[in-house]
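Just one protein chain is left out here, and the rest sit where they should.
Order of writing sets the labels: A and B. Residues in every chain begin at 1.
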Amino acid sequence: MGKIFTLLLSTSPYSYENTVTAVRIAESALTKGHTVNLIASGDGVYCFLQRQKAKGIANAEEEFSRLIQKGLKVYL
Amino acid sequence: MLVIVKSGPDTADGKRGVKLAQDMAADLFLIQNGVYFAQGERLEGFCGNTYALKEDLKLRGIKDAEIRKGIRETGYDSLVDLMADNDKVAGMF
Partner (left out) sequence: MSKIAMILRKAPYGDINAAEAVRHAMGGAADELAVSLLLVDGGVLLARKGQDDAGTGFTNLEGALKDCIDMGVEVYADKGSLTELQVETGDVVDGVKIVAGAEIAETVKEAKTTMIF
C-alpha cells in the first residue's frame, strides 16, 4: 500500500541543490504509487513562480509543473 | 530509523547528522555534499547500514575505489523505498 510522503522545501530554487533533490524524490515516490505532499516554506515559495527562465540547472517551474500533473500536491 | 545527510564533512550540519545517526543506531543515507562522507575512513566506527546516492557521487567525481567498503551506492528509487519502509526518517542534515 502506498505511503504518504510530505516534503518541506524552504530554500530558493537556484541557490541550493535542494530543489533537484525534492524533484527527484517526489518523482520516484509518485512513480511508485505513493502520495506526495510538498510544503513550500520561506524562500521555497519562489520555486512556484511563473515565467522562470533558468538554464544550466533544472528549471523549478517546469519540473514542479510536470510533477503536479503526475499528482504532486503543493501547499504554499 | 533512517537519517539523511546532505551536508559535507566540512560542515557542522553534516557532522551533527552523522553523529545523531551513530548515537541513535540508525541507518544513514548520504546525498548532495553528504556523499563526501563515503570517502576513505570518514565513517570509521559507524555501525549502521550506509547508503550513498550514486548520481551525487558521480557528479562530484568520487570514484568507486575511494568509497569505504560496505557503503552501498544506490539511486533515488532505493532512497524512496527506505523512506517508505523505515518507521522514522530524520533529515535532511
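Here is the rule we go by: a contact is a pair of C-beta atoms (placed from the backbone, for glycine too) under 8 Å apart; a residue touches a chain by one contact, two chains touch by 3 or more.
Quick caveat: nothing in here was measured; it's all calculated off a predicted structure.
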item: Chain not shown, touching residues in chain B; value: 6-11, 32-33, 36, 39-40, 42, 55-56, 58-63, 66
item: Residues in chain A touching the chain absent from view; value: 14-17, 20, 56-58
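Heads up, the rule we're going with is that only the chains that are shown with their structure count from here on.
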item: Residue ranges of chain B in contact with chain A within the complex; value: 6, 31-33, 76-77, 79-81, 83-84, 92
item: Of all residues in chain A, those that touch chain B in their complex; value: 3, 5, 17-18, 21, 24-25, 27-29, 32, 34
